[in-house]
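Okay, so here's the structure we're looking at.
All protein chains of the complex are present and in place, except for one that has been dropped.
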Amino acid sequence: MSAADLYRENVLAHNREPRNHGALDAHTHAADGANPLCGDALRFELRVADGHIAALRFSGESCAITIAAASMLSERVTGLDAAAIAALRAQFDALLRGDPCDRDALGELAAFGELVRYPARRQCAQLPWATLTAALNGAASATTEKDSP
Amino acid sequence: MSAADLYRENVLAHNREPRNHGALDAHTHAADGANPLCGDALRFELRVADGHIAALRFSGESCAITIAAASMLSERVTGLDAAAIAALRAQFDALLRGDPCDRDALGELAAFGELVRYPARRQCAQLPWATLTAALNGAASATTEKDSP
Amino acid sequence: MSAAINPVPFNQAARRADFPLLSREVNGKPLVYFDNANTAQKPQRVIGTVDDFYRRHNANVSRSVHTLGEEATAAYEGTRDKLAQFINAPSREEVVFTSGTTNAINLVAYSYAQPRLKPGDTILVTQMEHHANIVPWQLVCERTGAKLKVAPITPEGELIVERFVELLTPDVKLAAVVHVSNVIGTVNPVAELARACKSRGIPLLVDGSQAAPHLAIDVQALGCDFYAITGHKMFGPTGTGALWAKREHLEAMPPFFGGGEMIRAVSFERTVFADPPHKFEAGTPNIAGFVGLGAAIDYIGEVGIDNIRKYESELLAYATDALRSVAGLRLFGQAREKAAVLSFLIDGVHAHDLATLLDQEGVAVRSGHHCAHPLMQFYGVPATARASLAFYNTRDEVDRFVAALEKVRRLLM
Partner (left out) sequence: MSAAINPVPFNQAARRADFPLLSREVNGKPLVYFDNANTAQKPQRVIGTVDDFYRRHNANVSRSVHTLGEEATAAYEGTRDKLAQFINAPSREEVVFTSGTTNAINLVAYSYAQPRLKPGDTILVTQMEHHANIVPWQLVCERTGAKLKVAPITPEGELIVERFVELLTPDVKLAAVVHVSNVIGTVNPVAELARACKSRGIPLLVDGSQAAPHLAIDVQALGCDFYAITGHKMFGPTGTGALWAKREHLEAMPPFFGGGEMIRAVSFERTVFADPPHKFEAGTPNIAGFVGLGAAIDYIGEVGIDNIRKYESELLAYATDALRSVAGLRLFGQAREKAAVLSFLIDGVHAHDLATLLDQEGVAVRSGHHCAHPLMQFYGVPATARASLAFYNTRDEVDRFVAALEKVRRLLM
């Protein structure tokens, strides 16, 4: 299947067995994200210590792109502080736009570079970022509407 | 000029020197007609005796088609009663639609048969009829809007 | 069956060839266009008519007396005659041109409902409505203090008619019902609903967006008060549509948009409005679009709406059977009277992933809420995938669609 470029093995694997899935007891931050494209919902719960993410979990029913992005994201940002996450998000947004970006810093998340060819699906990969950022900022909810094509 | 078929000599002559033009003292019926296509206005004043038109006059600023039609009409209907006028009007409407009609009965008015090719101008020739009919029916005003293409 | 019933011979392959876009490839595969409920493709006759209009007859219809203006007006107003005939309206003056169904329903909301509604009044809709037949009523309710009531449906996606009728209490000032659901294909028993409304003096608006391309419409036989259609779903150009309404309603309704073409005389002191339908048609309309819509109506007439309905219902039966063979597939909507629209999900697979991966196989389906959030809430899903068929689709396309589905399912499992 030619969509194997987007739905590549590691994306599918993260979708099948998402890392850091579930609820996080005693979280310090949380936010609910919504993708108005389809009504999908995502929840992030975090424990922040000394300004760094000590642990995080996500839940919600979503598409494979959102779940894989959330799963990869959860691994990538553990231990980082808000500034580092914001910098990484900027790299990720550049990736989706097809602009030059630091693929090494993004690690597995670089898989979503294929979304350049799927503008309508970009929000799916952006929802975890929007939700995580909302949680870090103390906001209760986030939507990807503004990011839509 | 190829429009000479519509603007033929007798039409132009009636426009230049309309018959029965002006106001009618001691009229028994009157109505104002408006052509919404252009804002043209026409006024008919009649003296009806024994159900027949004894005299009529028209006034107002209008296009050559309206004036010529009013002028010819004024000559043609003098002496007729409402039923005869209605019958003649039906013939005239058929003429404009290009349907079979009694051209002899219409007399000079048959010149307007050329309006088949000018649907936007038909209202101009219909305005005198609408105004005359309104006056006969005791209505104060008439418009040709419903007759528009 | 016999020539008397179906007088127009139907050559499906020839008809399919009338649609240039259908020969396109997508992602290296021949396109299977199964997103017809979203918008339909256009036959060459429609495309060519629009093209020809711009090349040879383009002019404004605003009462120009020159030749181009008369040609444009004749073509544009000709569509009004065709549309009146297409829906069997008693009179061409009852056909108001709009930019689509959404515009048509909002016109009724602002110009009919708004002046009539007061607190305590209600508008009755159904659980299966499109947002276009919900949100305008919510907005007018907010402005007037009226409320929305919702008639329930069965899990199969059929309106529960007796509940609908029970809800027609004296507080109901308008009922608004979709003729054919864009999500689950249900064909509602509009004539029956109209009778119930009529006997209670309640006007009925019918959202015919999805009906016009698939079945014969007869507003007089249906007995409704308002009927809304949209041109782009009936093989016509985008930006076209119409509201049919009974003359008495149109005459009683105040004008909606102000501007040129809808007036008889304007002064700063007093403005006199034109008669319907022009009273509701302010400004320069989508002239080329409506001329194209006329060609679409001619085209449907030539194909034969009964041929379309018959062919599509056979194709629907075939597709339904084929989908049932897919493991873990859940079909939404199994109404007895149903248009060729199939909403579905595959266990454990999200609708968007389905749609994206099907697209890689050249199959265009829609995924999402289909502008029918409340129906999604009823089924307890955020989104579905939807295959909506037209008479130019084929069994072969259904087979390719199902094969692609199997491939996608295996990939994602």
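Per-chain numbering from 1; labels A, B and C assigned in written order.
To be clear about the criterion, a contact is a pair of C-beta atoms (placed from the backbone, for glycine too) under 8 Å apart; a residue touches a chain by one contact, two chains touch by 3 or more.
Keep in mind the model is a prediction, meaning the values are calculated, not measured.
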{"item": "Visible chains that the absent chain touches, using the contact criterion stated earlier", "value": "A, B, C"}
{"item": "Options C:288, C:323 or C:389, residue touching the unrepresented chain", "value": "C:288"}
{"item": "Selected from C:232, C:249, C:278 or C:338 as touching the chain missing from the view", "value": "C:232"}
{"item": "Selected residue (touches chain absent from view) among C:8, C:191, C:221 or C:266", "value": "C:266"}
{"item": "Interface with the unshown chain - residue positions in subunit C", "value": "20-21, 24, 26-27, 31, 33, 35, 38-39, 41-42, 46-47, 50-51, 54-60, 62-69, 99-103, 105-106, 109-110, 130-132, 134-139, 148, 150, 230, 232, 237-240, 255-263, 265-268, 271, 282-289, 352, 355-356, 358-359, 364-368, 371, 373-374, 377"}
{"item": "Touching residues on subunit B - with respect to the absent chain", "value": "1-4, 6-7, 12, 15, 37-41, 61-65, 118, 121, 124"}
{"item": "Contact footprint on subunit A, counting only the chain that is left out", "value": "34, 36-37, 39, 118-121, 143, 145-146, 148-149"}
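The definition used in the following text is that only the chains that are shown with their structure count from here on.
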{"item": "Chain contact graph, described as a line, ring, star, complete graph or other shape", "value": "line"}
{"item": "Chain pair bearing the highest count of C-beta contacts", "value": "A-C"}
{"item": "Cα-centroid distance, subunit A relative to subunit C, in whole angstrom", "value": "38"}
{"item": "Approximate Å spacing (C-alpha centroids) for the pair subunit B, subunit C", "value": "46"}
{"item": "Overlap residues in subunit A, where contacts from two or more other chains coincide", "value": "none"}
